[in-house]
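Note that one protein chain is taken out, while the other chains of the complex remain in position.
This part shows chain A:
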Amino acid sequence: MIGSENIQPLLEVENLKVTFSTRRGLVEAVRGVSLSLQPGEMLGLVGESGSGKSVTGFAITHLLDRAGHITEGLIRFKGQDITRAGGADLRSLHGAAMAMIFQNPRAALNPIRTVGQQIADAILAHRRLSRAEAQAEALSLLKAVQIRDPERRMGAYPHELSGGMCQRVMIAVAISCNPSLLIADEPTTGLDVTTQKVVMDLLARIAADRGMATILITHDLGLAARYCARVVVMEQGRLVEEAEPLTLFHRPQHPYTRRLVAASPTATSRIEDLVPDGERIPLVAVTELPPPHGTPLLLDVKAVSKRFDDGTVGVADFSMTMRGGESVGLVGESGSGKSTTSRMICRLIDASAGEILFDGQSIGQIPARDFHRSELRRDIQIVFQDPNDSLNPRYTAFDCIAHPLLRLMNMRSGDKLRQRVEECADRVGLPRELLSRFPHQLSGGQKARVGIARAIACKPRLLVLDEPTAALDVSVQAVVLQLLNKLRREDNLAFLFVSHDLNVVRMMCDRTIVLRTGVIVEQGESRALFANPQTDYTRELVDAVPHIAPAPA
């Protein structure tokens, strides 16, 4: 589309259409995408799930699965038409000319070969070298991707490496034959934010050093903005907008881009801003009065620790307090113990030491095994991370929401139950006609709503939210966050919001606790904490979040 006339583009895609044959007939996943890429350029391909961004990437590299076909269009690589390339052409194309980096590096690596062998395999597939020469080359590649102690790591198996390390190995495999085009499909999704930064910085530097063009496929606008010179936005198989990141974020032209930009939380956005006016959930105006003196704390966690059976310490000496209606964020990277902590407070697992008081009563004394019989079970509820696995596949949405009512409120099946479930569905904005559906018949956002409706059905006083939006698209996340905020105000619910997304926590929580390897690093009022972190670790976390630069005033 754009691009200077005199240089020949490395890659040109013209009106690409990809169709999948499924049981319900043909589905057009990509409906006419055109783009071009100059040598050495980094292009961001941004869109939500189902936008066709990955399919576009797969079509370019000829990695579409059997059901997918390019029905129309042209792909030119270095001026050569590769749309229908096959056999030997394809083999020389793969790896040597273009390489791909996948989302889940652990799944993309062969678990029973050492990483050194795998890199060497990739080299030997395209170049005539001896095994020893390939091994030597592999070692230098491991050095290039900055893996510490590369000599020793050559003999390591993928499961012995962390997710970030595995992704570096994948990068080493991808660049092993010096491709001129690298396609990175969500390369850092699932990695911690600090690891994401390290991996992306590395990828960007290697691409720049070696003059490789890169297509970065991602759902994260901030990430694309930080690393790409040009970003294209896709929606439902179509390319809706193409611009430089700054222009795109500050003057989005297409309505979809505008929605997407608004929904992406930044360092300054407020919950109210995430959704365009028309769809905004009206907030109940509540003047938050400080609770009267003498009100017991809702939650008082005193020096709680968790030591697992194998001796590892999950959480050490964790203390916190919460008042009724307060919202507290718990942030940390994977392995920081935030999920363990939330489950101890939720009384799903036992603490090894310490005390948990809820509304003045000691609940830490009741074994998690017996807590389901406690009167307080209904007061502490939880919303789980992945809506896809938080609903029983054999329960309809109705059954899911009715479950706590039947068990904890002693309700019986009948009109009253139906009425109550419908009320809950209404509150979370789930259309009543969806109540008879099974989880696999619902979208991710709808499943998230069912999970929230189930958690609030018994009118709890404390709601633990374990990464409630981590698996959702940003536009769905925006709506769900607004919904949670509304419910909190209506019911004076206290939130313990567990998340790795600092921007979301800053918007949702009054106070934030930063956890690292089971120990509290820092805590304080959210805005102050993120604006002016006191510890190096928090600062590192905050800096690693890919932000969109605020609009020039």
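FYI, a contact is a pair of C-beta atoms (placed from the backbone, for glycine too) under 8 Å apart; a residue touches a chain by one contact, two chains touch by 3 or more; residues count from 1.
Basically, contacts and distances are computed from a predicted model.
Between the names "Glucose-6-phosphate 1-dehydrogenase", "TonB-dependent receptor", "ABC transporter permease" or "ABC transmembrane type-1 domain-containing protein", the one given in UniProt for the chain missing from this structure view is "ABC transporter permease". The missing chain, though absent from the display, is touched by one residue of A:Q118, A:Q167 or A:S390; that residue is A:S390.
When the full complex is taken into account, the listed residue touching the unshown chain is A:F398, out of A:F249, A:F358, A:F398 or A:F495.
Only one residue from A:T71, A:N110, A:Q441 or A:N532 touches the chain missing from this view: A:Q441.
Here one chain is not drawn; of A:Q381, A:Q446, A:N503 or A:T538, the residue touching it is A:Q381. In the full complex, chain A makes contact with the omitted chain through residues 22-23, 309, 343, 346, 348, 369, 372-373, 377-378, 380-382, 384-386, 389-396, 398, 403-404, 407-408, 436-438, 440-441, 451, 454-455.
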